[in-house]
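What you see is the complex with one protein chain gone and the rest in place.
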Amino acid sequence: MPTLRPEVEALLGREFRCLDKGFVRLIDVMGDDRAIVQAARVSYGEGTRTPSDDRKLIRYLMRHRHTSPFEMVEFKFHIKLPIFVARQWIRHRTANVNEYSGRYSILREEFYEPAPEQIRPQSPLNKQGRASTPLPEAQAQAILERLRRTQQALYAEYQELLAQNVARELARINLPLSLYTEWYWKIDLHNLFHFLRLRLDEHAQYEIRVYARAIAGIVKVVVPLAWEAFEDYVLEGMSFSRQEQLVLRHLLRPEQLTEELLQQAGLSGREAQEFREKLARICSRGNALE
Amino acid sequence: MPTLRPEVEALLGREFRCLDKGFVRLIDVMGDDRAIVQAARVSYGEGTRTPSDDRKLIRYLMRHRHTSPFEMVEFKFHIKLPIFVARQWIRHRTANVNEYSGRYSILREEFYEPAPEQIRPQSPLNKQGRASTPLPEAQAQAILERLRRTQQALYAEYQELLAQNVARELARINLPLSLYTEWYWKIDLHNLFHFLRLRLDEHAQYEIRVYARAIAGIVKVVVPLAWEAFEDYVLEGMSFSRQEQLVLRHLLRPEQLTEELLQQAGLSGREAQEFREKLARICSRGNALE
Amino acid sequence: MPTLRPEVEALLGREFRCLDKGFVRLIDVMGDDRAIVQAARVSYGEGTRTPSDDRKLIRYLMRHRHTSPFEMVEFKFHIKLPIFVARQWIRHRTANVNEYSGRYSILREEFYEPAPEQIRPQSPLNKQGRASTPLPEAQAQAILERLRRTQQALYAEYQELLAQNVARELARINLPLSLYTEWYWKIDLHNLFHFLRLRLDEHAQYEIRVYARAIAGIVKVVVPLAWEAFEDYVLEGMSFSRQEQLVLRHLLRPEQLTEELLQQAGLSGREAQEFREKLARICSRGNALE
Partner (left out) sequence: MPTLRPEVEALLGREFRCLDKGFVRLIDVMGDDRAIVQAARVSYGEGTRTPSDDRKLIRYLMRHRHTSPFEMVEFKFHIKLPIFVARQWIRHRTANVNEYSGRYSILREEFYEPAPEQIRPQSPLNKQGRASTPLPEAQAQAILERLRRTQQALYAEYQELLAQNVARELARINLPLSLYTEWYWKIDLHNLFHFLRLRLDEHAQYEIRVYARAIAGIVKVVVPLAWEAFEDYVLEGMSFSRQEQLVLRHLLRPEQLTEELLQQAGLSGREAQEFREKLARICSRGNALE
């Protein structure tokens, strides 16, 4: 087992605050970029092993969706999050979870109170999201005040039911989705990237994005090469449909492609070759539009 | 594709009420006992094919944990359930889910109101459950009244936030865990049995047990032979640890075993033989206790 | 449960031949395009329900990777395939399998004999594949003859070991990877699309591609709208990395985009809008290359 690099060691156990009372903590990690390379070399053979080869290999794996070597790295987090965030999170099934149980234990008085600037109107464009501008500050403050009072009242009622010895599993049913819960969450890097792709996306709800960003910050330190490839090909990648390619063909001047442009963009060797092939494929699409 | 038997046809779409406002509806089903047998015969070879052979084969598979043929049957349900039940349910990961979204749609004013006799004290024995006897009726009624008023107030607040055009995804955060949600849930029979084993258990929370029982009633009709085997070997099965077997040895009089007892219990052929072997194994355990 | 459309009914049980002795047969299917729409509407709300709405909704789901509604359709196949193909196939884990067992049953004398034109040299370009041109015909025929003789000899040896009463599980160990096996394979549409994406790809080994194409032919009939979306966005989709977009920016003349081009390509409404946004995003990328 390779020892942890010091910058990873320094992350372990550290609380990265999320929202007003939540956090993400890296509890344990198995493997790093070297583990990806090691697993890939079992499958795809040896090759020389300079650090630059490692980077190239990892980029190749990411680009061509050879996902299994990324499954060889495993993360374990301790996370504190509001229940409505937990409900979105848990939809990612390929992970291991142990959550604080309101049947066994008394739930703590900790509720999510949005920052006033996050109290926003329904998005006019996006059926599922909120607008990019907040409500007027006074209105937001009033709403926030109201959410807070309700949360306090609900917790007082919960305590009173417990005081009457109502079973914990029942006393909690009127507690709100804004209540904080906690869990241990363990997931491999391939599935974590999938989580991040969906939850860093601007269509994800703001609150879960905050957690995704905190986790991304950790992943970046643990597997810097895999992260870079993930960013270049997936997070910042852009996909065009068959129809869009038909249009692109009419907007592209492939003859303007120069070695220099490729170099400046950091495309060389195999990646440059693959780019040329993609352009050629677009330009050879039937004359459907003419 | 074998056509559905009429009794299964009759189940499709029917609402089986659960709790005060919930339900389970069988939406679609792929396969039945014959599909289990068909898949098993691919693996374990042909054999004659009388109905009694089918029963024997299915019992053999269940008894010896040959689980993959049970995965060849698939159920799809439409379920309406309180969020705190949904949170327990979703922990079963090997299933497909589409849930009503409070980001896209306005949540309906439907809350779980426990029956008064279900408002019970914390169990004195079971750290996670409620006692077997209810609270005094007047107290239960008062609590119920209170839960109801709180639910109404929370929904009124939700509506008011929506009226102020607060984004749906935010307006909902103080809605309680007693709110009803809905989903489509698709799962194979092997994993469904696993769900039922855990959720029919008396340690499961009463509310999810109600759903498990409704689903069990449906499964029983769709795959009667598999259900019978599941009941005999799993639901009603009893397991003894190594230590318990050491004690059992001293309590058993294996010499009292007669053909007649076996027959009366319905144990014959291979099952009877396996039972004798188990007894012999217990009785040959070292003299640790002597 | 919606009844099967006649064209799907006509597929059930039909043997689609693959390679020299293999096949794919659709045994059962749960759901079709309507099941995808039905599940999506639980999550994303109602909307009007014309056939054109269904198509739009399914395309939207595919485009934005809302994958869970596609999991609501389930396929069950009976497949006969060489073991080396089975070994690639089984890497797709989210599926249910029952395979013919060489421990229980005597394996049949059926081996994969490649067509002569498939006996090809190692690809000069692709580390893992074969070249696009076959070996000289006489050489290919000689190799084929040799493969065949070896297969016969191996099966004769297997039979002889069985005749000596060597246990089946042992007698088979020198049988080759070209031996045919059979299995039942059940998988949901989302995971089937993932399988098809990887196994229709030109980098997949020819022999598994033959099966992927047979399955694609079936899927196309069962879920024509989902298939069309899969083809447009995934199979024929093209993805550009961050670096490639930096170059694209210099090759694009977005000012040449016209309503007419969009229309001719079949891009309207929301899809046209999303395309414009992608172009704008590329063109606003920093001047990194200047």
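Just so it is clear, A, B and C label the chains in written order, and each chain counts residues from 1 on its own.
Quick note on the criterion: a contact is a pair of C-beta atoms (placed from the backbone, for glycine too) under 8 Å apart; a residue touches a chain by one contact, two chains touch by 3 or more.
Keep in mind it's a predicted model, so treat the numbers as computed, not measured.
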Chains in view that touch the one left out, judged over the entire complex: A, B, C
Per the touch definition above, residue among C:21, C:108, C:168 or C:197 touching the missing chain: C:168
Options C:14, C:64 or C:87, residue touching the unrepresented chain: C:87
Touching residues (missing chain, whole complex) on chain C: 82-84, 87, 90-91, 93-94, 97, 101, 103-104, 112, 114, 118-123, 127-131, 135, 139, 143, 146-147, 150-151, 154, 157, 161, 164-170, 172-178, 205
Touching residues on chain A - with respect to the absent chain: 1, 4, 12, 27-31, 35, 38-40, 42-45, 68-69, 71-72, 74, 76, 78, 96-101, 104-105, 182-184, 186, 188
Interface with the undisplayed chain - residues on chain B: 44-45, 63-65, 68, 91, 127, 198, 203, 231-233, 236-248, 250-254, 256-257, 261-262, 264-267, 271, 275, 278-279, 281-282, 288-289
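Just so we're on the same page, only the chains that are shown with their structure count from here on.
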Computed distance of Cα centres, chain B from chain A, in Å: 33
Cα-centroid distance, chain B relative to chain C, in whole angstrom: 35
Chain A and chain C: spacing of chain centres that average the CA atoms, whole Å: 28
Chain A, residues touching no fewer than two other chains: 91, 127
